[in-house]
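Okay, here's the structure, questions in a sec.
Missing here is one protein chain; the remaining ones are kept as they sit in the complex.
Note that the chains take the letters A and B in the order they are written out, and that residue 1 is the start of every chain.
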Amino acid sequence: MRFLLIEDNANLASAVAERLQLDGHAVDHAGTLDDAENCIAAADYDLILLDIMRPDGDGRTFLQSHRRAAKSTPIIVTTARSEVSDRVSLLDLGADDYITKPFDFSELEARCRAVLRRRGGVAANRLTVANAVLDSTAGELQIDGVGQTLRNRELRLLEVFFTSPGQVFSKSYLLDRLFSFSEDVGENAIEVYVGRIRKRLEPSDAIIETVRGLGYRLVARP
Amino acid sequence: MRLACFPAAIIAALTFLNAAAAFEIEERATYTAPNPQSELRIISTADREVFEPILLAFQEENQTVSIDYTIASTTELMKAVHEEGEVFDLVISSAMDLQTKLANDGFAQTYRSPATDALPDWAKWRDQVFAFTQEPAVLILSEKAFPTDDFPTSRDALIALLRDQPDRFRGKVGTYDVRTSGFGYMMATQDARVSENFWRLLEAMGRLDARLYCCSGAMLEDVRNGDLAIAYNVLGSYAQAQLDDRGGYRIVLMSDFANIMLRTAVITSNAENVTDAQTMVDFLASLESRPDLVAASGLPAVDADALQSNVALRPIRLGPGLLAFLDRLTRRNFLRNWEASITQE
Partner (left out) sequence: MTFPPLTRSIRTRLFLQLAAISALLSVALFLVVRGLAETAAEATQDGILAASATSIADALRSEDGEITLDLPYSALSMLGTTNDDRVFYKVEVNGETLTGYDDLPAPADPPTISQNTFATFDYRGDEVRMVSASRTVSASGVPSNVLISVAQTRLGLAAISQRISAIATGVGLVFFLVATALSLLAARSALRPLKEMTAAVTRRGPADLRPLAIQPPTELEPFVAALNTFIARLRASLLRSEDLIAEAAHRVRTPLATVRAKAEVTHRKLNKPEHKQTMREMIRAIDESSRSAGQLLDHAMVTFRTDSLATEAIDMGELVRETVARLEPAADLKDATIRCTIPKQPPHFTGDRILLQSAIQNILDNAIKYSPDDSDIAVTLTAADTIRLDVTDQGRGFGDSDTDTLKTRFSRGANVDDIVGSGLGLTIADEVARAHGGTLNITRNEGANGACVSLVFPLQ
């Protein structure tokens, strides 16, 4: 996904951008609302992350004008404010969703996914390997036209494989991608989930191959 | 009441010095009660015959009260109470002016009761002088002298008659000697006050050698026995009472005006038996409710309605006005004029 990150705190901005890029996303950073306008005019973004508390004027005004301009780019507002006030008004103003700082990036990803799914009309993110089509927006695996709705972790796991077919991913890496920091899970948890997606992929020609000592990779059945 | 103490004290002192009664008593009667516990001393101008029914009826209702009833003329009565300080409980007199003066000069005491409150305003003064009869002054004509219905009913007519027929009436007209009769004086002054006719009548009578009397009784007697043809200013109640008994004369209530005398009772300020005196006042004040006594005594009770029906009836007003003619000078002047008119000397 291509993100526009509107954040005035430079340190935070670079940290967030770096983290998102780890997951393979492209991130443009705008420090001011003027910069943001320029970026929006110049390029198309899948999603805008807007820091609502800004020194150069409240991000609310930007939010309202962005919505009024009928630009269709979804906006997720990042806020450090207390959750008790403001939030309803943010959504009323035109934000698609909001997330409080500091946020968990898996949660951010999940919210992005949800927002995009709600918006519809966005070019579906479909990844194909052999006769298996993964529609990450819809959260669906289609094999020869027959769809299966995926659970969240299954979807995320498949997304990792389908985004880079043939690439080997270590258990450790997959753990990082799948489980939050609050859970202490062993690598056998990965084995469980790999088993599940293997089951899903059975009717298809795509298989998850175990690479002994290194990890797993997705390949088309030869 | 301190009011009468000062003069009463002096008079009492004088009386002490003059042990014997200096006033003239006409009659004195005692009525002992069946169960005597107290004595009521009355001095009155009313004849015993007239008043006795009332006294007896009172005693029937108040069996413990004995009555000492003294009769005197109006002037003697006044002398007794006002000047000599004689002690009586109740003073009953036909001389309204003298009674008024008694009260005015502090010789009366105040008494109020439902019976006295029921009397009309003109029948009492200061709640000290109580009227219990209303008796008109009338003209008496002997039947012999006036056999027909052709007789004068007004003073004008009477004056005309006397002037026109002097011989018929010479020496045969009579009236009160106001020099000696207090009642007579009062009636005369009231007459004079009301109408100029009084003096003309007096002169007319004077030219005919009018005869002068002390009292109504004597005048009626002379009318009956033929000595008088006309008696003027006779007390109507007496005349009525005697007419019923013996007849012989005609009573004429004059049509121009007829003065009404109110017989009054006064409780003296130095009364000893105040309680019984008050009871008697109540009894007298309710005379209207005892038609039997009215009939027996011949005294008409106080009756406002009767007065309203005849405009010629003029009740004499109780009040300080009556004192005017008691004034020494005024009285002297009046008597002088009266004498000059009636005696034609």
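The working rule: a residue touches a chain if its C-beta (ideal position, glycine included) is under 8 Å from a C-beta of that chain, and two chains touch if they have at least 3 such contacts.
Remember, predicted model here, so these are calculated numbers, not experimental data.
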> If the hidden chain were put back, which of A:His25, A:Arg67, A:Arg81 or A:Arg198 would touch it?
Replying inline: A:Arg81
> If the hidden chain were put back, which of A:Ser65, A:Thr128 or A:Asn152 would touch it?
Replying inline: A:Asn152
> Pick from B:Leu77, B:Leu90 or B:Ala103: which residue touches the chain that isn't shown?
Replying inline: B:Ala103
> In the complete assembly, which of A:Cys39, A:Ala114 or A:Val219 touches the absent chain?
Replying inline: A:Ala114
> If the missing chain were put back, which residues of chain A would it touch?
Replying inline: 9, 11-12, 15-16, 18-19, 22, 53, 80-85, 88, 100-107, 110-111, 113-114, 151-153, 172, 176, 180-184
>> In the complete complex, the non-displayed chain touches which residues of chain B?
In response: 1-7, 103-106, 125-127, 193, 317, 319-325, 327-330, 333-334
